[in-house]
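After this line comes subunit A, so read on.
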Amino acid sequence: MGLFTMTKRALANVIGKPATLMYPVKPAKQFERSRGMLEITIEDCIYCGLCSRHCPADAIVVSKDDRTWQVDRLRCIICAQCVDVCPKTCLRLVPEYKKSVAEPPFVDFFQGPPAPPKPEKKAKEE
Partner candidate 1 sequence: MINPFIGAILFVILAPLLGGLVAGIDRKVTAHMQGRVGPPVLQPFYDILKLFEKESVVVRPEINFYIFCYLVFLVITGAIFYAGEDILLVIFALTLAHVFLVIAAFASSSPYAHVGAERELLMMMAVEPMLILAAAGMYMTTGSFFVSDIIDHQSMGGGLLVLSIPLLFIGIVYILTIKLRKSPFDISTSHHAHQELVKGLTTEFAGPTLGMYEIAHLYETVFLLGFVWLFFAGAPLLGIVVVAVVYFLEILIDNTNTRAKWQFALRSAWLVALVTGIINLGALVVL
Partner candidate 2 sequence: MELLLFLILFPALMGFVFLVFPNNKARDVMVALAALVIIAATVIFFLQNYGAGTVIYEIEPGAVSTAMMAIEVVLALGVLYLAAKYRQWIVGALVVVGTGVALYAETLFTGPEHLNNLFVDEFTLIMAMIIGVIGSLICIFATGYMRDYHGHHKEIADKRKGFFFLLFVFLSAMFGVVFSNNMFWLFFFWEITTLCSFLLIGYAWDEEAQKNAFWALLLNLLGGLGFGATFLYLAFIDPSGDLVMLDSLIAAGPAIAMIPAALIGFAGLAKAAQMPFSSWLLGAMIAPTPVSALLHSSTMVKAGVYVIVRFAPIYDASFVGFLIALVGGFTFLLASGIAISQSNAKRVLAWSTIANLGLIVTCAGIGNAAAVWAAILLIVFHAIAKSLLFLCTGTVEHRIGSRDIEDMGGLISILPKVTIMMIIGIAGMFLAPFGMLISKWAALRAFLDTPYGIVAVILIAFGSAVTLFFWTKWMGKLLQVAWKPEPKREGEVSAAELYSLTTLSAGVIAICLGFPLLSSIVVEPFLEGIYGIGASLGDQNIAIMLMMMVVVFILPLSLIFFRRNPKMIPHYVGGRTETGDMHFAGSMGMQRKVLLSNYYFEGIFGEAKLGKAGNILCTLFIVAIGIVLATGVIA
């Protein structure tokens, strides 16, 4: 009879343990591939701007002159488009995610190391 499947379920639930994951008491469940947020190894970046150009959300600003790379966390949709296009594979997605903020802007700013000797850089670019 129809009624009893649900009744059985409900009673089984009362007796059994709740399925709740108990976040935040217990840490969040994550997988290796989980797309939490974008990270950069700024040391490897060559400021080519490809990531910025392909970002569908215009979240990245790269400045070659200042050797800076910044991502707006309130814009990045964690889509990995930049990861895929980066020639230096210095971008990656990691499972940890950014928590909420009360005040925008929420921009992560990375200052790269000073430029290495000139000739090397030129070679890279060509």
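By definition in this document, contacts are C-beta pairs under 8 Å (C-beta built on N, C-alpha and C of every residue); 3 or more make two chains touch, one makes a residue touch a chain; residues count from 1.
Inclusion criterion for the candidates: all candidates are chains of the complex that A comes from, given by their letters.
On a predicted model such as this, the values are computed, not experimentally measured, just so you know.
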Candidate number, among 1 or 2, whose chain touches subunit A in this complex: 1
Complex interface listing, subunit A residues touching candidate 1: 3, 6-7, 10-11, 13-14, 16, 18-20, 22
